[in-house]
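For this depiction, one protein chain was excluded, whereas all remaining protein chains were kept in their positions.
Take a look at chain A:
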Amino acid sequence: MANRRCFQTLTRCLQSIRTLTPISESLAPYTAPALNQTLAATSPNYIFANKFNAYQRAAVPARSFCSRHTDSDDDEEDDYDSGEEEEDYSENEENSSNLSAEEKEKEANEIGYTVLGPLQISDRVFKLYEPVFAVVQIGSHQFKVSNGDTIYTERLKHCDVNDKLVLNKVLMLGSLTQTIIGRPILPEAAVHAVVEEHALDAKVIIFKKKRRKNYRRTKGHRQELTKLRITDIQGIEKQENTMPLPPTKKEKAEKKVAMEA
């Protein structure tokens, strides 16, 4: 009924425009007090515009024959949706790359590593093998790691290729003579690594089928991985090589000379 009333007034407005009669005259018996106020202030052109605005405010939303019950339901739904949207929006903001440096570091730390900085040409980071191992945790995966090893982890977000990292979640250290077990983490231990590659794994095809039900789905998936090369393990005494070195060429030559003489 309200809709019908609104439509009637709208058509009347249109008619008044076409016939160029003052709108106030045609609408006098029907106008609400608020509309009267808007009418009084402005010029004929503006009256028309104001009229329309006022009517839009007064018009019922375009759902015909809506009862109070459904109105309240819609309101609740709207609130719920807006709440969800807000939450999603906030999550998206955090997920986007507009994190401050501190937040990035914090996230990285939680996963179990800290970014030190890009590798310089002058850094002699890649050493010979040392007989020391460490058990390191990144995210939810643990690796038993030694010098010069390669590890593939899930994509680490805040580091670029050729960056130095310190993996600070070390669960166990061991050398030839000593083993140090953490409860659960060793606080003073550190494992240095260098990011070698951010690449995609080979494609895995996920095939779903329900027989005799005409249901078949194929989906391809490539996991994003990071390749790390472990360069150094700190926190445990590394033994110096006590084995007798094989005689060098000079010493051999001297021996020969001594023998001949």
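Some points to look at:
Here is the rule we use: contacts are C-beta pairs under 8 Å (C-beta built on N, C-alpha and C of every residue); 3 or more make two chains touch, one makes a residue touch a chain; residues count from 1.
The rule is simple: contacts and distances are computed from a predicted model.
UniProt lists the omitted chain of the complex under the protein name "Ribosomal protein/NADH dehydrogenase domain-containing protein" (options: "Melanocortin-2 receptor accessory protein 2", "Probable aminotransferase ACS10", "A-type voltage-gated potassium channel KCND1" or "Ribosomal protein/NADH dehydrogenase domain-containing protein"). Per the touch definition above, the residue from A:Glu103, A:Glu197 or A:Glu237 contacting the chain not shown is A:Glu197. For chain A, the residues in touch with the chain missing from this view are 119, 121, 125-126, 129, 131-133, 141, 143-146, 148-153, 161-162, 174-176, 179, 194, 196-204, 225, 227, 229.
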